[in-house]
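Here is the structure we will look at.
The complex is shown incomplete by one protein chain, all other protein chains being positioned as in the whole.
What follows is subunit A.
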Amino acid sequence: MPGFKTLTGIAAVLDRENVDTDQIIPKQFLKRVERSGFGQFLFFDWRFNSEGSPNPEFELNHEDAKGAEILITGANFGCGSSREHAPWALKDYGFKVIIAPDFADIFYNNSLKNGILVITLPKPVIEELKARVKNGNERITVSLDQQEISLGTDKVASFDFDPYWKEMLQNGWDEISLTLQYDEAISRYEKRIGVV
């Protein structure tokens, strides 16, 4: 996986709370046995009308959301089912950063494991960010190195980020390779508790 340092891109705003994984990727698309190709089904029931045409009302179909790589959204994003198909779909669609007041736990972990930078910010900061994105359609810059979000040279917010995941994401490391280095420690544990 490529490492994440800094991204400058268009932000789309999905101004809804409690967006669940059933909405992010409806169940009829969970039957594939591959990890790829889920972007076309992202937010399917919101994004498309019943006859298959794009729903012009839906936020991501707005002209200024085209090509967005950053998603700004509401609280408890990604709640519900554990389906990793949700971050697969978001990533495949083009999102690299998701910003929300908070995330559902499993979704948050699933996103990190797919190299998506999930950022938690206080609601007022998100409101400010949303207002500025809506007004100017400016590109925003997200720096993981600095843990900062800025518009042009103007710093809008800094964010907290778990140091373990910062290093993992910056380097694009594969978590399993890392853990396999602890093989001996795992074997010792198994011996100690008697699950050999």
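Everything that follows uses one rule, which is that contacts are C-beta pairs under 8 Å (C-beta built on N, C-alpha and C of every residue); 3 or more make two chains touch, one makes a residue touch a chain; residues count from 1.
By definition in this document, contacts and distances are computed from a predicted model.
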*Would you kindly match the missing chain to its UniProt protein name, picking from "ABC transporter permease", "3-isopropylmalate dehydratase large subunit", "YHYH protein" or "Cytochrome aa3 subunit 2"?*
"3-isopropylmalate dehydratase large subunit"
*Pick out which of A:D22, A:D64, A:E128 or A:E148 touches the chain that's been left out of the picture.*
A:D22
_Options A:V13, A:L42, A:L60 or A:C79, residue touching the unrepresented chain_ = A:C79
*Residues from subunit A at the interface with the omitted partner, ascending*: 16-18, 20, 22-23, 26-28, 30-35, 45, 50, 75-76, 79-84, 87, 102, 104-106, 109-110, 113-114, 162-164, 175-176, 179-180, 182-183, 185-186, 189-190, 193, 195
